[in-house]
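Contents: one structure, followed by commentary.
In this view, the complex is presented without one of its protein chains, the others remaining in place.
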Amino acid sequence: MAEPLIPVTALGGTAPKVQGFGPLTLSERPDVALASLAPLRAGQLPDLPLPGPKDLAEAGGLWSFRTTAEAWMILAEGRAEEDFAARIAALAPGCAVTEQTDGWAMIEVTGEAAALERLLEKLVNLDPALLAPGHAARTALHHMGCFVLRPGAGQLWLLGMRSSAGSLWHAVAQAVQFQVVTLAERAQD
Amino acid sequence: MTRLSGGLIDRSKVLSFTFDGVRYSGHPGDTLASALLANGVQLMGRSFKYHRPRGVVSSGSEEPNALVELRSGNRQEPNTRATVAELFDGLEARSQNYLGRLDRDLLAVNDLLSPFFAAGFYYKTFMWPKAFWEKLYEPAIRRAAGLGRVAEGADPDAYDKGFLHADLLVIGGGAAGLAAALTAGRAGAKVILADEDSRFGGRLLAESHLLDGAPATQWIEGVLAELCTMPNVRLLPRTTVFGVYDHGIYGAVERVADHLPTPGAGVRQTLWRITAKRAVLAAGATERHIPFADNDRPGILLGGALRAYANRWATAPGTDRPVAIFTCHDEGHRTALDLQARGVPVAAVIDSRNDAVAQGDYRLIAGGQVSGSQGRLGLRGISVTTASGTEAIACGALGVSGGWNPNVHLSSHHRGRPVWDDTLGAFVPGPGGPGGLLVAGAARGKGSTALALADGAEIARQALAELSITAPVIALPQAEDTAPNGTTLWHVPGKGRAWVDFQNDVTVKDIALAHKENMRPVEHLKRWTTLGMATDQGKTANVTALAVMAELTGKTIAETGTTIFRPPYTGVSLAVLGGGDTGPDFRPRRLTPTDVFAKSQGAAFVEVGQWMRAQYFPKPGETHWRQSVDREVIAVRRDVGLCDVTTLGKVDVQGADAGEFLNRLYSNMMGTLKVGMVRYGLMLREDGFAYDDGTCARLAAHHYVVTTTTANAGLVFRNMEFARQCLWPELDVQLISTTDAWAQIAVAGPKSRALLERIVDGFDLSNAAFPFMACAELTICGGLRARLFRISFSGEMAYEIAVPARYGNALMERLMQQGADLGVTPYGTEALAVLRIEKGHAAGAELNGQATAAMLGLGRMVSQKKDSIGAIMSRREGLAGETRRLVGLIPEDGQGAIPGGAHLFTEGAARNMETDQGWVTSTCHSPHLGHPIALGYLEGGDTRLDEVVIAANPLEGTETRVRVVSPHFIDPEGERLRG
């Protein structure tokens, strides 16, 4: 009888926000499902990709990266509407699994690798080697705690607290915009 | 126009600019200073203290004199050195620090009053009568002494910040820096090459020396072209590395668009935080002048600056008269030759050395010293004194060369003390400077072109070897390699005033006076005379000053020592340090899941930490916030209200030892909580005072969800991790924040159950099935997973319902829609606060860090059966003996407001610290009771019900008689909660 509830994205829209700036495109990714996973003493390590502290791993459509010294985040594209945590928990008996899908807002930045790397210089204080493809890091971005994931050379995933998605979008979009203008000015010099 | 041939300016384009309203023209490649000189303008400003006419002294960032205001309106920028301001079309510049006209400054009277402004005058003069300071002296001094004027409005330009990482940071792109960068670049190291100039090359651009027999620019261009092809090399022109910080962190400002009229939609400047494993300081050297009487007239420049203006910018000061040179060094002769080569007539080279030899076809006065100068607003002539007497020489400009001071600044940022090198006659970087910073080239006294090139390459190799990177030996061009040949001449003795520090108007006499007054240590000298304390940090003054002091004290310069430099190397604007985020973007904002709904209702918002929370929801016709808040409170007490409480911190606690872990964190027992139930929890600090409160829900045997207050969410999580990792790592427990993951809405009021029954999927909400303090996981609205907690902050029957955050807004709208006939009302933080005060629930004002559990009326919550954080210390004498208690207060007259923060006194008692009985913590108007109410701590409060006490507000001189009542203004038995 009850009509299902209609979700809104972290930026408050009914559809994900997408915006292109020169060589780079920003997209809100509300389709991404997240669950944290921390092995407990009684359990054993599940058969999931569980990479080292600086890495981003993928197997069977499940991405994974470390969140703490003892825990990982499991990420899947296109599965936000599932009870993702319950499915991961079923795969990981004896692990503490917590739903995190709506704890985070993901902004994807795609485009030229060189432009992405220039963008990262303006966002996070990390050696670029830590953000090469296949790497993940948690750090501060404009005073916001964020995960920075690099699934591919031309692809960057930024995960920030859902509640500050607007501030995160602003920070990234503005940095991209400044880069585009500066490059155009340099070209004229 | 005084344009010479050649130079590195683009004559194919003409740029138009104004100085003090007069229109001039220049070319790309010009600085404001070079363009003004090329237009015959020598007078560029007035000095700080005496308002003496001043012109440009140098050709770089060390400039003490030619400070100007650039641009206008809100972009007006004071104290810019004309020597580093790149010319652009339409540039507006103004001189500063004068009254009336620059050429007839009315405040030049200060110069006549100079005896009153001697060293230490700040400390000696204007001291009495005392009352005159604020009213008369200070305003007058502030008007007369000073530099430019800042813009009144907000800066319209954007700034940003960024982070760079490198193996090697090369600071300075002259001969040494270019050789260092090329060496490291070819080694494959990650290199950043930063230079403050718009063009790389440093002094190579200013000298006439050839490299491999060709103009130096050819070699520079070749090196830059190669560096540009290297992906491991980053070039940062127009970038000043201004400071060195711990562990190889460098601060730098890139002037991205200062050379453009406006930055348009881009940034004007970028603040770079550079993390470099090693750095090479190749910052070059600054030439010394030689103080003599009246050595500050426009037209008297450093000799190296004259060469730079002639060679790089194709101009020379002094249009109608020849140029003279004053030197103690072979440098001066080079200046003469370079000027002659460009067709500038040279009147004479005055060399203080008796054995000086002319190196070309010009008049040499060996063993001579310049002892005075003439000309009101510009140099007209000089007096030259030799053993045989004094001669007047007509000249329009004078180049002074007293040797070079290595730019040791950054090497002294970690208290590295420069050391005196007698052979060089200069201070060079000493030990104890920043780790990982190596110095190369003229910055450590290796000043010939060949030496600088070789040293840059060698030091880069050394730096990389420390990183286990082997760098190749690169081929360097054939270059000038004359050994420095000269003596030191620190000043020309005489009666007139001889300027040492141009910018702060400090003379040799001032130093002598400081000496006489026993201000002899260099640090005292600096503060007494203000020498080196101007915006240029005395780049052209400090060494000369301490040499003069050494002479006066009869000590060597090495014994006299030197002051050290602090960041920044040159001025850094506050705007770029701020990094650009302004207005609403000043800091991150957190929006609640129902933000869209709240905005659609026209809610007023309030900042709670980073959160933007709905404060109240005004309805049409409500003109005062109290009307809205009273209506919202009454709706909760009578019908049902909805409030977004997502901001409360939520932490997921899992593991076999989760219960034990929470037992140790909370003062009360959590391990005994039944699955499906919630318990109120109180956390203490380890010192025994109350810290934070919240609820603890047990979802499964090994799974709890705890809540914290909004304000303490981050801190409590940090402390929980501290307890887990640092105190009890043996416990099997894992934590993660779920604050953002779940939207949580309070549904409060007598009709809350009726409303929720309309959205749950067949879940039994009856009192028997789901009593007060129950919790459950369930589905709502046809299958959406949710969590339900029967908890109450308002004192009414109430629930908090949580759904995945993206559904929060829709849930709020659904509840509004489903509850329309029940009188459902959204309420904000104001109503939330009123409801909790009416119920006597503690919040931030009560949990203020000075309250014990007993004061809050929660003494029984501190379990005596177990240890927990703060338990032991809460039992110590001072805390256990605390007898103040939380009470309710109502005005005795039934209407008088009770001021928050008022202190409580027994009627008739004196009002002082000894008789203080407590204070008012929270206060509001209670719509339920129809009069003001308050909570407060009162000495022995629990035994004083019905007593009348005084709430005194001595700040405003008001007092209110208040009656002590139970802090539970509504439903003290808790029947509503359990209904």
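Residue numbering begins at 1 within each chain, and the chains themselves are lettered A and B in the order written.
Following the convention adopted for this analysis, a contact is a pair of C-beta atoms (placed from the backbone, for glycine too) under 8 Å apart; a residue touches a chain by one contact, two chains touch by 3 or more.
Assume contacts and distances are computed from a predicted model.
**Student:** UniProt protein name for the omitted subunit, picking from "Sarcosine oxidase subunit delta", "Malonate decarboxylase beta subunit", "Imidazole glycerol phosphate synthase subunit HisF" or "Acyl-CoA dehydrogenase"?
**Tutor:** Looking only at the record, the undisplayed chain corresponds to "Sarcosine oxidase subunit delta".
**Student:** Of B:558, B:872, B:929 or B:945, which residue touches the hidden chain?
**Tutor:** Checking the options B:558, B:872, B:929 or B:945, the one contacting the hidden chain is B:872.
**Student:** Given the contact definition stated above, which residue among B:718, B:860 or B:911 touches the chain not shown here?
**Tutor:** B:718
**Student:** Which listed residue (B:366, B:513, B:727 or B:970) would be found touching the missing chain in the intact complex?
**Tutor:** Counting the whole complex, the residue in contact with the absent chain is B:727.
**Student:** Would you write out the residues of chain A that touch the absent chain, in ascending order?
**Tutor:** Touching the missing chain: residues 53-54, 66-69, 125, 127, 130, 137-140, 145.
**Student:** Contacts of chain B with the missing chain: which residues?
**Tutor:** 245-249, 275, 435, 686-687, 714, 718, 721-722, 725-727, 729-730, 867, 871-873, 875-876
Criterion: only the chains that are shown with their structure count from here on.
**Student:** Round to the nearest whole Å and give the separation of the Cα centres of chain A and chain B.
**Tutor:** Once rounded, the distance between the two centres reads 30 Å.
**Student:** Over in the complex, which chain B residues touch chain A? Could you list them?
**Tutor:** Result: residues 158, 160-165, 256-257, 260, 263-267, 273, 275, 581, 585, 587-593, 595-596, 610-611, 646, 652, 654-656, 702, 732, 734, 736-743, 759, 761, 780-785, 803-807, 809-811, 814 of chain B touch chain A.
**Student:** Would you mind writing out the residues of chain A in touch with chain B in their complex?
**Tutor:** It comes out as residues 1-10, 12, 30, 36, 38, 40-42, 67, 70-71, 80, 83, 96, 98-104, 121-122, 124-128, 142-144, 161-168, 170-171, 174-175, 177-178, 181-182, 185.
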